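Please see the structure below; I have some questions.
The complex appears here minus one protein chain, its other protein chains still in place.
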Amino acid sequence: MLDSAIIIITCSDKPGIVAAVTGFINEYNGSIINLEQHVDTQQSQFNMRLEWDISKFKIDNENIHATFKKEIADNFDMSFEVHFSNEIPKIALFVSKLSHCFYDLLLRYQSGEWQVKIPVVISNHRELEKSVQDLGITYHYVPITSDTKQQQEQKIISILQDNHIDLIVLARYMQILSSDFINQYENKIINIHHSFLPAFPGAKPYHSAYERGVKIIGATSHYVTADLDAGPIIAQDIEHVSHNDTVEELIRKGRDIEKIVLARAIWKHINFKTLVYNNRTIIFT
Amino acid sequence: MLDSAIIIITCSDKPGIVAAVTGFINEYNGSIINLEQHVDTQQSQFNMRLEWDISKFKIDNENIHATFKKEIADNFDMSFEVHFSNEIPKIALFVSKLSHCFYDLLLRYQSGEWQVKIPVVISNHRELEKSVQDLGITYHYVPITSDTKQQQEQKIISILQDNHIDLIVLARYMQILSSDFINQYENKIINIHHSFLPAFPGAKPYHSAYERGVKIIGATSHYVTADLDAGPIIAQDIEHVSHNDTVEELIRKGRDIEKIVLARAIWKHINFKTLVYNNRTIIFT
Amino acid sequence: MLDSAIIIITCSDKPGIVAAVTGFINEYNGSIINLEQHVDTQQSQFNMRLEWDISKFKIDNENIHATFKKEIADNFDMSFEVHFSNEIPKIALFVSKLSHCFYDLLLRYQSGEWQVKIPVVISNHRELEKSVQDLGITYHYVPITSDTKQQQEQKIISILQDNHIDLIVLARYMQILSSDFINQYENKIINIHHSFLPAFPGAKPYHSAYERGVKIIGATSHYVTADLDAGPIIAQDIEHVSHNDTVEELIRKGRDIEKIVLARAIWKHINFKTLVYNNRTIIFT
Partner (left out) sequence: MLDSAIIIITCSDKPGIVAAVTGFINEYNGSIINLEQHVDTQQSQFNMRLEWDISKFKIDNENIHATFKKEIADNFDMSFEVHFSNEIPKIALFVSKLSHCFYDLLLRYQSGEWQVKIPVVISNHRELEKSVQDLGITYHYVPITSDTKQQQEQKIISILQDNHIDLIVLARYMQILSSDFINQYENKIINIHHSFLPAFPGAKPYHSAYERGVKIIGATSHYVTADLDAGPIIAQDIEHVSHNDTVEELIRKGRDIEKIVLARAIWKHINFKTLVYNNRTIIFT
């Protein structure tokens, strides 16, 4: 695998941005592997993802951010992130009792499909504790009631900070996080909702889907915002169903879509291929 | 093609219904080609579609309904319909200015894909009038304002009755029909809505889809009820989209889904493969 | 869950079969829950699946097969199988080193998604042995070389017989079974092939797909016959890919399709919804 760096940039559109950025890469001996740039002409917003070979790059990894900021980003008032292909994002899985998404993620982790580290699982139940014993993951049982919510969320945040968590994945976690909590992890919490949003937000979407007699069911993975089930959508997919499908059948079929859609969203995030602005995502290819 | 009859039955479930019905077919020398039966165990509702070869059937076509009613249906308090494979449903197309679904249907008609007759088109605009001239279809221009609605709907109903219309297809018809009108054509009006319902009901769903940043768009074909965009769903499908897609792109991509989904719904209806109860459809295979 | 029996029938088409079968069910106080019947008019072949409530059925379960044979099946020269909703099929998983399908199946098993028993895993490698320790499954390491093939297959057959295996699932098992072996388990061995057959049979289909520059990849689950990758297809699905996808990406994306398609095929089989004739399957809904 190539040793590469990735930069994701968003700013107001102006002439010369791409030339400036690629000139910078070139000047310091970087070799561009991939570049995707897109101007939202309605909003006049410039968005770009650029990956370059850093094997001969003349700036040390730890100085790339600061150098780029000074030489390029400040001139264009850019928001930007720099990542590295050998970076290993640290993920915390949040789970309640439902195991299908959770186990699916663990298997991808265990098999090495993803280049990530999962140091902790947070759960308000003990049911799934045993499953992570052999994987070097610490399972934190943090039950939450309306009375203890504030205090328990503080406890969770301590755990996340201690473990330098980069991404939180709600794998059918049945608690609603507070705005305070969410604001500390903006665009760093991925949820899976078991419907094709905006249809059937909230609880029991498969029951509602059955009632409505829809011919497709779906799943939606999105970044969590304070507005329930209304955050920026990362991935969605659907499955065809029929009148033959009882609610139980919808739930069973839905599990497979949930697993796949959540995994796709995480894949995009951990490969630094997502960018959020105006409550919408740009998903690079 | 076989000369066959189709019966569609719905009633409260009781033991012996299938045996009674198939015994009836057998007794009069019918030969069953296809039988799909499904009990909604939650509702204890029996639903069945049966097609049989009538080439040697001992009851004349025009007497099948009455004989079946007397000998079988009345015993089980059935609702049922009898159709024939050589039956040619008469369809009225309702259209405004948007042509894509309308033309798609005309081409299927013209090419003989469907065994139907389209005697009339009803429109509140004149734009598409020329397109049906060579097809033996009468184009009725019936403009509707809030003041003239009741009277114009009466006019439309006269046209439909004069032409013995069996099915009304709203091919992106931009008028909302009155409850009075709809009640006269229960489960006989098919609409195409340009979203995956129940998401984005009402006007401008592609604009809403863009705003929400969804990763799929869809279309839904349903029977029209007095409750707007809430009738029994016949067919749905979706297309994947991305942040690259402007509203105009969503509209362009959506047209193809709308055409396909509407055509699939009509296909099921004209082949007598739909059954409605409790605002849900059973779509036979 | 209802206590029910399922009968699957195939025979030459004749008038009166459905009436005879449903009359039989009715006569002995069975109540039909589901009936799907289909005549292949080209081949004049009658196919049917019927499920009925046996809570008040007057024939004991163990006598249903014999009674039906005598009273009905023999008159129509039927091939038929009788199953029960509380039947628990016994599955043997065959696996080599690739774990994704294998683990996916184990999770479905462990979570109770499927009403089956998996007493044994057969493998020509030891890599996955540890994974089944806690699940009450016996892992049989049976390495096969061209020299030992006949003898080792005999050993495997002994294991299968000892465990009363009903279904063999090849979860990316990298050995080709002999015709002798296959013939003993006709329509009882399900394989997953990692392409949309008949495209890319044989080894390394993702490499071939990459070479050909296809825009979709797929997976096919089929019953194994002596003719490699040419058995009756049970389920297929695809995923869209692009020029961006390297062979490694195709392999990664393909794993999810393989898992889903294999699981769908097994689901149909263990719910007694498959019927094979003329190297084609009928998959009941």
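Letters A, B and C mark the chains in the order given here, with residues in each chain numbered from 1 onward.
Rule of thumb we're sticking to: a contact is a pair of C-beta atoms (placed from the backbone, for glycine too) under 8 Å apart; a residue touches a chain by one contact, two chains touch by 3 or more.
Here the structure is a predicted model, which means the values were calculated and not measured.
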Contact residue for the chain not shown (choose from A:Ile25, A:Ile118 or A:Ala209): A:Ile25
Residues in chain B touching the chain absent from view: 99-100, 103-104, 107, 111, 113, 242, 244, 252, 255-256, 260, 263, 285
Missing-partner contacts on chain C, residue numbers: 38, 42, 196-200, 212-216, 218, 232-238, 242-244, 246, 279-283
Absent chain, residues of chain A that touch it: 2, 13, 15-20, 22-23, 25-27, 29-39, 41, 48, 240, 285
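Everything that follows uses one rule, which is that only the chains that are shown with their structure count from here on.
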Distance-maximising chain from chain A - centres being C-alpha averages: B
CA centroid of chain B to CA centroid of chain C, Å: 37
Length of the line joining the C-alpha centres of chain A and chain B, rounded to whole Å: 42
Residues of chain C whose C-beta touches two or more other chains: 285
